[in-house]
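With one protein chain held back, the other chains of the complex are shown just where they sit.
Take a look at subunit A:
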Amino acid sequence: MSFVHPRSVEHVYKIIDILETKVSKTEIKEYINHHLLDSHDFGLFSYTTDEGEHKYIGAPLPVILWDNGLQVFYSSKLHHGEHVAEHNGNYYMLHHSKIYKTDAEGTINYDAEHHPTNVKPLDFSITKNVVFILLVAILMFFLFTRMAKSYKGNLMPKGMGRLLEPIVLYVRDEIAVPNIGEKHYKRYMSYLLTVFFFVWIVNLFGLTPIGMNLTNNIAVTFCLAIITYLITTFSGNKNYWKHIFWMPGVPVPMKIILAPIELLGTFIKPFALMIRLYANITAGHIVLMSIIGMMFVFNNWLGSSLSFLLAFVLGILELLVAALQAYIFTVLSALYFGMAVEEHHHDEAH
C-alpha cells in the first residue's frame, strides 16, 4: 500500500510485539492485585517506556505517619516503591502498598514466610480511598441538600428530585416500614438512606475506569458494619436483650445453651454484612478484570472478541450486583434494627 509510510507499519508491528511479549499471565495477576489494593498516590494509569522505565500518570497525595512524632510528606517522595524515601533523617520504603521503615539503602528483611520484618509506622495517610470517600461524601451532600431545597414552597419534585424521590420512597416504604415497623422507622431513616446511597454510588463508581474501589476494601465495609452493629446494640430494648440472654418459652437448660449462641449471633450478623459486601464486590472485580486480561492472553481475533463480549455481559451483571448489594445491606440493617426495637405483642409461648 502506497499511502502508508513504511515506518508507520514498522511502528504497528512494534506495538504488536510489545503486546505479545509484555502482557503475560503473571503481569495480569499483578495488575489485578494492584487494582484491589489501596494506594498512596492518586494514579490514573501507568505504562512502561521502550527503555523499560515505568511512567505513572496521576497526582501525589499526602503521607501522614506517626513515627516518633508526626511525619508528613508527599507520596511522590516514595517513587511508587522504586526508591527509598528520606524524611527528617528517617528512611521509608513502599512495599505492596504498605510503608516500612528501612535503612538508607531501603533493604526490606523477610521472615521464613516471606513477610517483611521491618517496622511499620502508624499510617494515617490520605490515601486514594480516603480521597474517594470524601469526594462521594461531598457529592452526596450537594445532591441531597439541593433535592431538599427543591421541595421548598411546592411539593412537586424538580430536577434531581425526580430521579431520587422514587428511590427514597422505596427505601422508606419497602425497606424501613415493613422491617422496623410504623412506630420506630423514622429514627433509622437517615442511616438507612445514607448507607443505601453511599454503597450504591460507591459500587457504581467502582465500575468506572477511574480506579475507585472502596467497597472491595474490607476496612470500608468493616466501618459500615460497625455502625450497623452500634445502632442495633444501643437501640436494643428490654425485649431484645431478654431474647438474647434468657430466651422465653424454652426449658431452663436450653436457655443456658442458647445464651452464648445468641450473644455470638449479635457479632456474626454485622460480620456477615461486612464479608458479604466486600466479597461480592471483590469477586466481581477479579472475575471482570481476569476476563479483560484474557483478551491479551488469547491475542487472536476469535478469543479476544469472545472475551470482550463476556466482559461486556459481566459488566452489565455487575451493574445489577452494585444495586443489589446496596439493597441487601440496607434491608439486613433494617431487619436488625427491627429486631432490636420489636415490642412484645405476642404471648410468651413461641
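We adopt the following convention: a contact is a pair of C-beta atoms (placed from the backbone, for glycine too) under 8 Å apart; a residue touches a chain by one contact, two chains touch by 3 or more; residues count from 1.
As a working rule, contacts and distances are computed from a predicted model.
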TODO: Given the options "ATP synthase subunit c", "Lipopolysaccharide export system ATP-binding protein LptB", "Branched-chain amino acid ABC transporter permease" or "Ubiquinone biosynthesis O-methyltransferase", say which is the protein name UniProt records for the missing chain.
DONE: "ATP synthase subunit c"
TODO: Please pick, from A:Ile32, A:Ala59, A:Ile167 or A:Ile275, the residue that touches the omitted chain in the full complex.
DONE: A:Ile275
- [ ] Out of A:Ile64, A:Ile108, A:Leu143 or A:Ile328, point to the residue that touches the absent chain in the complete complex.
- [x] A:Ile328
Open item on the list: Considering the whole complex, not just the chains shown, which residues of subunit A touch the missing one?
Closed with: 174, 272, 275-276, 279-280, 324, 327-328, 331-332, 335
